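Questions regarding the structure given below will be posed in turn.
Every protein chain of the complex appears in place save one, which is left out.
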């Protein structure tokens, strides 16, 4: 143990640091998370008050903060290993306390509220207060080890306030929203999001179509996986239903991801009707060009792909063929964007990067808009998807997905149809106290997944 | 360990023994279960051959049998503690074997097939053969502890044949059918059966209505819980849909439960139409008798109950008021049975006991016939149920139950509507090898439960 | 949901009004009783072990319906059986054990904590289980079961921090082919218990978990015409759906805490009655549906609201949207109650 504890001191190699303008997840005691854009003026909450976030700038992500002794500013605190593991776990009878004589009565604390306040005023650390509370509890010693643990945890939450600065990623942002304002991401659970990204085969070379009512979380997480502008033509098109005049829904969560301008350029917003029109135009162009190889560097719409040569067929294989030649250069890609396009218009507020992002056909598709009939939505977007594209559809309800599966089965449009449900559970792992957590989330929802077939 | 092992020798107090005519569960290695009626002539399978079951008679339930040294007869064998726990679990590094140099090749066994046969012919115990196989395997020592375990288990299943004689109960019969011929009990899992019995509040004083397509398993398990004739008027009515002329479905699993004649008398079979007619007649009789107390000892149909005094209201409370006065004596109960009733006719083959069993209203109801619309079935049986009766409906599919719940909600017919799903998982608990079993059954189905309200 | 003991001269009060018990006397269980003034009402349900479990006072962590079902089933209890329980705790399981062995069997239940033992004994008596359940204050972990229990038990159930210490005593109490069960939250306890069982004349040692997941049922409008969405924009509907979901979640939470009710046993003149659910005139079926998810009247009101808002386009809307009954697991539920370890006593 001693040798192991020494290893804590060994510093890790440097990781990313908080820069001016970054959004961070301000995680207080693991209980409460807030997304905060950090600059010289922004403030963060610890306990019941707000403090300047300036001390965060330049600190490594993962840094922990607590209140300074005078309670006026935030200061970094060093991590120390949890004491939970100091208990000897080879003595089966160590937890000999039992609750046999415990009378239910809340007046067992001899430390007065005034005394606790005095400790706080004198700058005592939260940990000291918790220790004092335990020492002055008439019943603490008589509690079972299990109850002692519970008591200390409860008090610690009340008196120890430590915040961690977390870097926003698909996983951390999803968990922060789910824990604090799940309605904003339509209750999309982090494991379900992870499964959607996997089942839709999202990677650096993917051209991803997303239709979501999760505030933009799915689009942002997908963009993170494509790396934004890493591969020309790849990225995420985040689209919505309702025809050309429909208002763009709120999809602003990408702003929390600290994407670079180049990465942001891989993300476009557009109504589905615009994408369908692009697909139609591209198809016409392909038909005019005949059955031969296309010369203009434009991405092949799906119908063209069917009659195209090996290079086109290679497109869909890119995720596993990372050294294959992508089509079209980035400049061509940008040149394709007609000026004043609807999605560009709608990105004016805060959309610093030029409108980029992929055009149809897409080889990856995530549908996470449960308010739309899954069958209707799948059939609506099928013309936008390249043959062999991976498709994943999320709904909190199984039945609409089951009916979609039933209707799509055997129609020759998709293969590998599957309806899946994830079951996600955490465990507490501690000496003599190892068990799954007593509460869990049962609502991970359901995913319909499939592979798109070539049109006959 | 030594002291603990000594405790094994301490004999348990005697339990039930196998009697002529009993049905037993013949459980071979925990892998294969057969329900066998034991008498002097019946035979049971061990390995690939059948043997006389005569040695089972008079043995305590739980006895274990193996082949005699000459392989011709069954003989009892003593249980010894499993060796799995002899491994030291306080040495973290004991499993130092790794698979690093293991080449995939099946020719690593130096013991020949002929040698193994010779061992068997000479009467070697299966355990000895397994030990010899391990000792003569060139790769056994190089395997990880995990793989060694797997190897030994595989070989043990092949060479060690031990059968246990189990007493049929709701739990053991359900598990035996589920493991060996699940279609016969319509895939009803043991935990789901247990939940149905609980949610329907089945106990000694319950008058239970069962409609099932599980071969009679539900009816038999419910009868076991009511104790059959323990409380006069209590028991199980196992009914089916389809009008008075419908053929009785196969519901014969009760024959495996070794019910006494008295217990069997608590079980009746009848078409739902007969029960509905009984309820109508009883209601008419009650109306003719006016609003006063009934004098004839007949059970009150539900409409009468509504206008009845405190004693009637006490009926439904019986499960928790075990010392309350039940209505009607057993003789009265039997006298009520009209001779030549439909269910009595259908019980001629093997139904040794006189037809008894409860009449409407029922205070407990289990519907486990998923081929029937749950909503239609609930509404069909509601006139048979007493106010405050507990209702539990099983289906492998959630959607029909959800639609039933939706339709019943707010209609004032039932309260406490809930749609539940059980998740049942076993764990392997062994030194350094503790984990949930690698395979599990995902198909426990869904249960709709409710409490019946008084008709307005 | 509340347990109410009925007495002719007593009355039940809540925010929906005053309910004199004498109005309840003679009415069948499952009836709705109306308040003296105003339209408030309660449902009077007969007590069952399940309803009791929902309303009893928690003196300790209790067992819930799924674990209880497995325990009763796998201990192979039936009328006439004798079962030992330690500790008694809040008496949740005890009621189900009593139902299973009634009327000729017996539950011997032991509780280390003096006050708890007394409170449990009083409740069993009041709930009419006095003749079938005996509560004794005793330290089972240290002293084992009393010697006069040896060889008498068809089943033993342990819910103790160190069940492994009691295994030798349990082995002496359980008859051949009888069943043992231990409920433990932590895997380390299970591990030691399984080892002790293997060494003390038990076989068929099985450890399992059973969790129950509740599903909520709702009606959803799903958009089917993606080019021509209905007048009410999808986004607004989504907000409504979210708000409805939040309300449902809130209801779900309150259902656990203060929802519909039950219970209570014989009072004056051998009468028994119980109250399940409470509602004001405006909140019609809320109480009745408390355990079932959302309440219909509320939902219907919402649906009417939607329809009114779309007004004349109603027929068109039917083509653009699809109304569907759907279900999904309630988001938050129990993730673990405990591990159930069963074992069978080896035949002589």
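Letters A, B and C name the chains as they come in the text, with residue numbers starting at 1 for each one.
One rule holds in what follows: a residue touches a chain if its C-beta (ideal position, glycine included) is under 8 Å from a C-beta of that chain, and two chains touch if they have at least 3 such contacts.
This structure is a prediction, so every number in the text was calculated from the model and none was measured.
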* Asked: What shown chains does the left-out chain touch?
  -> A, B
* Structure fact -> Where A:57, A:132, A:179 or A:453 are the choices, the one touching the absent chain is A:453
* Touch with the omitted chain, as defined above, among B:45, B:76 or B:433 -> B:433
* Could you tell which one of A:190, A:217 or A:253 touches the chain left off the display? => A:190
* To do: Since one chain isn't shown, list which residues of chain A touch it in the complete complex.
  => 1, 4-5, 7-8, 10-16, 30, 59-64, 79, 81-82, 84-85, 167, 169-172, 190-191, 193-195, 197-199, 201, 203-205, 224-227, 230-231, 305-306, 308-314, 316-317, 319-324, 386-390, 398-399, 401-403, 405-406, 409-412, 415-431, 434, 436, 446, 450-454, 456
* Asked: Tell me, which residues in chain B touch the chain that this view leaves out?
  -> 89, 92-93, 95, 98-104, 144-146, 183, 186-187, 213, 241-243, 246-247, 249, 272-273, 371-373, 376-377, 380, 396-400, 425-426, 431-443, 445
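Methods note: only the chains that are shown with their structure count from here on.
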* **Two chains sharing the most C-beta contacts** => B-C
* Structure fact -> Between chain A and chain C, the Cα-mean centres are separated in Å by 36
* Structure fact -> Separation of the C-alpha centres, chain A versus chain B, in whole Å, is 45
* Per-residue multi-chain contacts in chain B, two or more chains -> 398-399, 402, 423
* Note the residues in chain C that touch 2 or more other chains, in rising order. => 187, 209, 213-214, 325-327, 329, 339
